[in-house]
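The other protein chains are all here in position, but one chain of the complex has been omitted.
Then we have chain A:
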Amino acid sequence: MLILAWRNIWRNRRRTLITLAAIALSVTLVQAFHNLSYGVYQSMIAGGVRAGSGHLTIYRKGYVDSRDERLSWRRGDLAEQAAALPGVEAVLPRVYLPGMAQSSRESRGILLTGIDPRAERPINPFLKGLDDTRMIRSLSGRDALVGFRLLKELKLKPGRKFVVTVQNRSGDLASELFRVRGVITTGLKDVDGRLIMVGLKKAAAMAGIGGEIHELAIILDQPRRDRDVGPALEKLIHNRRQLVVIPWDRAMPNLANAIKLDYASQKFIFAIILLIVTIGVVNTQLMSVMERYREFGIILAVGATAGRLRLLVLTESLIIGLSAMLLGSALGSLATLYLSRVGIDLRSFVSESLEFGGVIFDPVLRAAWDFGYMTQIACYVVILSLLAALYPARKAGRIQPAEAMRKI
């Protein structure tokens, strides 16, 4: 029976090859495009968590929603404890203070961010473009990194001084003099136009919250490790009721939602591609059954059961589906390999950087392997090719031999 199915498939070679190619191509397309966006999302998330919240973040309750600078907290040795957990690449304490910057000529609203320069340097993509001489060195010095747009608006230059004013804990204004050490260029309007980075201790001292921070961003060596590290962090803070551990998608809902939306629309397109292919397969299978009306009549007449005939039609479709799945997955893997090694270079279409969901990413799009998804699509296609043959198979099983014999 398997021989019969196999030979039947090659009876109309061209039609089979076209069907096979259509299914295989859809598998290739879906897998390659999924892997491409998977890779792009991953690099966006990787960039996003390094500049922003981290894969996991410890905040004081309510801070994520309100961004109220009064919700700071004493970090104690939590940073050291977190850094010691397996799977943690870096721990970045930060202080965020809204305030004003004044140069001799202009003034602007800013976000003063206190960082630990040594921890932040290798991680934060905002700091990538800075060489050592332009980087702030100490936790409490007067050196500052300023967004390039802000710098322009304040009509400042590196080396010049300016004044930052923030409100301290008791409600009084506190001003400090800083010197521009380096310039941060990200392409994000909000960052380039508002960000000033200074040493963590200096910022905290200005706000009168020495020893306290707003955010403890935890960077993992692999995004997957959040499953182990999350609970471990929860354990670390369990006796500090006011603190919470928040995953990146809640800390950066803009990015998370942008990815979700993008992915949803892509899934929709994938579903349509698969649907169209399935309809095509139903059509060819039905045609091939109708062409063999008389032949099936004979097979039934000499004693094959309708079930056997249905099985034959299903087997034919399954063979096509399986071969198409293998071929498509092979091509999909090749495409992914190419896209992950070479990528798609958008630099000739866009300016230096691309923004998506409040995150900058590389204009060279690169794919990443998502084997789980590839397998899933492969299984779908095989199942769909069986489903597509269900109706034609039923049709074949319903053939009345006496009737079929009369028609030539």
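Everything that follows uses one rule, which is that a residue touches a chain if its C-beta (ideal position, glycine included) is under 8 Å from a C-beta of that chain, and two chains touch if they have at least 3 such contacts; residues count from 1.
To be clear about the criterion, contacts and distances are computed from a predicted model.
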Chain left out of the displayed complex - its UniProt protein name, from "Xanthine dehydrogenase family protein subunit M", "Electron transfer flavoprotein subunit beta", "Fe-S cluster assembly protein SufD" or "Macrolide ABC transporter ATP-binding protein": "Macrolide ABC transporter ATP-binding protein"
Residue of A:86, A:171, A:303 or A:372 in touch with the missing chain, whole complex considered: A:303
Contact residue for the chain not shown (choose from A:65, A:190, A:221 or A:295): A:295
Residue ranges of chain A at the interface with the undisplayed chain: 1, 3-4, 7-8, 11, 294-295, 298-306, 308, 400-402, 405-406, 408
